[in-house]
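With one protein chain removed, the remaining protein chains of the complex are shown where they sit.
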Amino acid sequence: MSFLLNPNGQTKFKRTGYHIAKGKSRTMKYFLYFIWLFLTAFMPKQKPLRVIFFGDSITEAGAKPGGYIMRISDALKAKGLSGKYDLIGAGIGGNKVYDLYLRMDDDVLAKNPDIVFIWIGVNDVWHKTLTGTGTDADKFEKFYTAIIQKLKARSTRIILCTPAAIGEKTDCTNQQDGDLNKYAGVIRNLSYRYHCELVDFRKIFQQYSLQNNPENKESGVLTMDRVHLNERGNQLAADKMLEQLLK
Amino acid sequence: MSFLLNPNGQTKFKRTGYHIAKGKSRTMKYFLYFIWLFLTAFMPKQKPLRVIFFGDSITEAGAKPGGYIMRISDALKAKGLSGKYDLIGAGIGGNKVYDLYLRMDDDVLAKNPDIVFIWIGVNDVWHKTLTGTGTDADKFEKFYTAIIQKLKARSTRIILCTPAAIGEKTDCTNQQDGDLNKYAGVIRNLSYRYHCELVDFRKIFQQYSLQNNPENKESGVLTMDRVHLNERGNQLAADKMLEQLLK
Amino acid sequence: MSFLLNPNGQTKFKRTGYHIAKGKSRTMKYFLYFIWLFLTAFMPKQKPLRVIFFGDSITEAGAKPGGYIMRISDALKAKGLSGKYDLIGAGIGGNKVYDLYLRMDDDVLAKNPDIVFIWIGVNDVWHKTLTGTGTDADKFEKFYTAIIQKLKARSTRIILCTPAAIGEKTDCTNQQDGDLNKYAGVIRNLSYRYHCELVDFRKIFQQYSLQNNPENKESGVLTMDRVHLNERGNQLAADKMLEQLLK
Partner (left out) sequence: MSFLLNPNGQTKFKRTGYHIAKGKSRTMKYFLYFIWLFLTAFMPKQKPLRVIFFGDSITEAGAKPGGYIMRISDALKAKGLSGKYDLIGAGIGGNKVYDLYLRMDDDVLAKNPDIVFIWIGVNDVWHKTLTGTGTDADKFEKFYTAIIQKLKARSTRIILCTPAAIGEKTDCTNQQDGDLNKYAGVIRNLSYRYHCELVDFRKIFQQYSLQNNPENKESGVLTMDRVHLNERGNQLAADKMLEQLLK
């Protein structure tokens, strides 16, 4: 813990100082102060924890004003924790799991993160009909596993996120609901098998929609267009990721 | 009901005859017999109702030994109703709704059916990823509507069936669950809008699997291969269609 | 032929008149002129030929300023033939062959066209990977045939057009080249079998690109975006369709 960044610690020290120095001259006070200065000067100043958000267009937008990463940053500031975390967005539109794999050396490992949020999967499912180049479920698992193992090898704290939605209807009638549930299941299993933390956005979004989408709308609840987050979606994502980050 | 085809009716008549003719000469017996012959000769002999099962590979298999159409036929025989219905299978593997539309003149209308079961939809969804030639939901509705209207114009009794399954997992993780639910919903709406009868196989199969598939298996409950019916599936289909037919 | 619309005919008539009236007084000239006026007054004024352009987004854009239909209209005006033809755009973005079939009663037959250009096929191929809802080649042929037969039944002059391009590379490396060639071949066969006229845009565009696309560019030659026509593309389409129209 950095003394400079922790006003409580500093205050406490001063009080202790006063207590010790009770009734003594100002000389004693200065003496103690210099000792403190001397000690802190050689204490390693603690670096903020580097957090990388690794994902697709949802994360790319998350790093823009109003995006979920910006909201996490704001919330940390409000809690007086902004100096403790260094947030980095690493989202690229259209990315599938193997895109993350292919660019993880450059975009993640080279930056030596302490914590990595992985939020991927929507395009692996969606591109099956959009371009004919989705990802088979078993390959999805293999590349996801390879990403986890590379991060584990460096003792990075890993937080997996399940894909939230392609359509917000609540009665399992969004075209990709079955497939998206399946891929979310793959990620849940990986989090269990490799002891990774999990933010289960698939469940979070479905529960939110069940309570807040009585008209069974396809979009406009947490997304703008069935996939990309609107203001409420970004806030919900920020809340849940921050909660997990601070656990 | 045709007397000639109903031996019970005939027997009953004879007995009644004997009762009336008790102690009378054979002349009386012959006299009554001729009256009966005379009456039945001018009674319109009732033709069996022609029932066409219009669909895809599930229906094509349904007309083979062990198939659901054969089981309906057997059940009618057991009920002594086999003379009342003339069952015709008109299923072709790989068919989508517009295949039905394209061949309905030859395969349905030309045969003047009294009743038509329409069971289509699996390939309209499945072929989206299998060949890239599935059917858009709005076109599915348009062609289905056109089929209904052509049959309505001839006052045919129409019984719509929703597609049963592409995968039997119970937790909405079969790849096409969302899409299949959507297309089943289109058919439900059409049955409501055009006052057609409905056998909601999508619901029937889902409920059956919820109760009988505790291991969340992908196939082997009512299907052999996620789509095509096994023995239990054919029996369940036969039961539900017969129930609707006799309503 | 309407005299009013055919200045050559008028001139010829006048000359004949002069010939007959040679050396006669102006009275004779006026007399003949009144006879001509009298005759034409009771001649049925010939209605312009109604031409419908039936297609997808390419045709939808064709009816807008700069589009190929507007260019045909301008060319007819320049030739003094604008009164002879009534051009109607009937293109809707995203249409496939069965969309044309489904809306042909309302959008074509109800308007009693004399001539119909059919230009469809790009989406039947393209949507195989774009939405998973392309059209199987055999169904493409069936619906196209049904459209031709409905028009033939009314003795409409039919001009088929093959789909031009999805990508303009000249070495058969555009993703859909093989499939698009196949569907163009289906249309060529139909034009042969049903004695329909043909504007073979597939060949026309490929030949143009071979001569004018030395850099093997994917777009920017006759299209803006691999599919939709730029200025040159609209002009080429207009030229070829007008040439066929006036044959």
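Order as written gives the chain letters A, B and C; numbering starts at 1 within each chain.
Assume a contact is a pair of C-beta atoms (placed from the backbone, for glycine too) under 8 Å apart; a residue touches a chain by one contact, two chains touch by 3 or more.
These numbers were taken from a predicted model, which means no experiment stands behind them.
Under the touch definition stated at the start, the shown chains contacted by the missing one in the entire complex are A, B, C. Per the touch definition above, the residue from A:Asp136, A:Asp171 or A:Glu231 contacting the chain not shown is A:Asp136.
The residue touching the chain not shown here, chosen from A:Asp86, A:Asp99 or A:Glu218, is A:Asp99. Only one residue in the set B:Gly132, B:Gly167 or B:Gly233 touches the chain that does not appear here, and it is B:Gly132. Contact between chain B and the unshown chain involves residues 128-132.
One chain of the complex is left out; on chain A, the residues touching it are 98-99, 102, 127-129, 131-136, 139, 142-143, 146.
Across the interface with the omitted chain, chain C contributes residues 128-129, 132, 167, 171-182, 185.
Just so it is clear, only the chains that are shown with their structure count from here on.
Residue numbering at the chain A/chain C interface overlaps substantially, since over half of the positions present are found in both copies. A rotation of 175 degrees, rounded to the nearest 5, superposes the Cα atoms of chain B on chain C. Chain geometry summary: the mean Cα position of chain A and that of chain C are 58 Å apart. Residue positions 128-129, 132 of chain A each touch two or more of the other chains.
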